[in-house]
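On to chain A.
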Amino acid sequence: MNLSRFTRAGSAVAVGVLALSLAACGSDPEPADSASGDGAAESTETDSGEEMASLAGQLSGGGASSQEAAMNAWRAGFQQANPDATINYDPVGSGGGRTGFGDGSYKFAGSDAALDDEELAAAEAQCGEGGVIEFPGYVSPVAVAFNLDGIDSLNMQPETIAGIFLGEITSWDDEAIAADNPDADLPGTAITVVHRSDESGTTENFEEYLHVAAPDVWTAEPSGVWPVDGQESAQGNSGVVGAVQAGQGTITYADASQVAELGTVAVGVGDEFVEYSAEAAAEVVAQSPRTEGTSDFVYTIELERDIPGTYPIALVSYSLACTTYADEATAELVRGFLTYLVSEEGQQAAADAAGSAPLSDTIRQAILPGIESISAG
Partner candidate 1 sequence: MAQRIDVKDLNIYYGDFLAVQDVSMTVEPQSVTAFIGPSGCGKSTFLRTLNRMHEVIPGARVEGSVELEGVDLYGSDIDPVAVRRNVGMVFQRPNPFPTMSIRDNVLAGVKLNNKRISKAEADDLVESSLHGANLWNEVKDRLEKPGSGLSGGQQQRLCIARAIAVKPQVLLMDEPCSALDPISTIAIEDLIGELKSEYTIVIVTHNMQQAARVSDRTAFFNIAGTGKPGKLIEMDETSTIFSAPAQKSTEDYVSGRFG
Partner candidate 2 sequence: MTITDSPPRAGVRPVRRRRSSDRGFNRAFRWISHGAGITILVVLAAVALFLLWQAWPAITAGGEQLATSVPRFPADTSLLAYVGPLVFGTLLAAVLALCLAVPVAIGIALFISHYAPRRLAQLLGYLVDLLAAIPSVVYGLWGFLVLAPVLTPFWLWLNENLSWVPLYGGQASTTGRAMATVGVVLAVMILPIITAVSREVFLQTPKLHEEAALALGATRWEVVRTAVLPFGRSGVISAAMLGLGRALGETMAVLMILSPGFSYSLDILAAGQHQTIAAYIAADFPESTGLGINTLIATGLALFVITLAVNMTARWIVSRRKEFSGAN
């Protein structure tokens, strides 16, 4: 037993020393606001929220990775108000979120696409008689970003964007680009398209935009999987942005909060070119009609891509929850969390953290009754 004694003694000592030294000083961080106020700020913060007792327990959800940055803000805000509650969110992707919600492993979920009929049926079966709540919790512009020395912004018509991403426009000094940018000093650099390699709601949204805005050029049906072969691609928003930064003459689409110092495209809508901004994206959502024929608690949007003055490539990411849960604690947690999520405070926190567009009051008023109806059944 010498060997096992010694190696185990070794690793035990190692782990033990590390564990002890770390366990002695580890903790969850104090809320940033309360650092000065000796913890007194904590209680006032709780009071400023809902008129209810502090919630406790663990709640796990998952889904669209686009929501992650905002979700981090929501979770933090909610956990600060309810120190005994822990909210987890697995950014596994929209499909994973919908599946997990359907089989009950996620109590709430985020999805970049609305549930289709089949998924809705599965979710309703899981949730029970009360049915499903679905609403747009997160609206964010998708920027078309590029890396060209000395150029911060370019104007492009939807057909031009589609041509570039299809690989038909291959050089930055192509006429189609030059025509809309008479003042820009366009280099002859080859265009390198970078797209998302994972299945993603951002991709689906962008494809959908191209399909609607430039139907003659972009003929592929949007599916979440990039239809063009042999192009550069990368994992996640940070991946595509990193790839674009690494190359010259590269272009991609990514959640607007990610594009950092890259150049961005002002997208042609009608006769004008619109730079991406949270406000312009919010406008699209506000002016697009709600999907008809759904239940009261399902608030989904039919995005219109050609409303003048709005930024048409807006990602609308939905939140999913049940109206009834098996136990009171879960129901309260979900209700409390979603209430915070759609509240003005929550939406502002997301805007600060993820550059998203806060929900309009109209939409908030339309979805709050659904959230408030969440109960144990």
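Quick note on selection: all candidates are chains of the complex that A comes from, given by their letters.
The rule is simple: contacts are C-beta pairs under 8 Å (C-beta built on N, C-alpha and C of every residue); 3 or more make two chains touch, one makes a residue touch a chain; residues count from 1.
What you see is a predicted model, and the numbers here were worked out from it, not measured in a lab.
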Have a look at 1 or 2 and point out the one touching chain A within this complex.
2
Chain A to candidate 2 touching residues, read off their complex
92-96, 98-99, 190, 192, 194, 197-200, 223-225, 229-235, 239, 242-244, 246-250
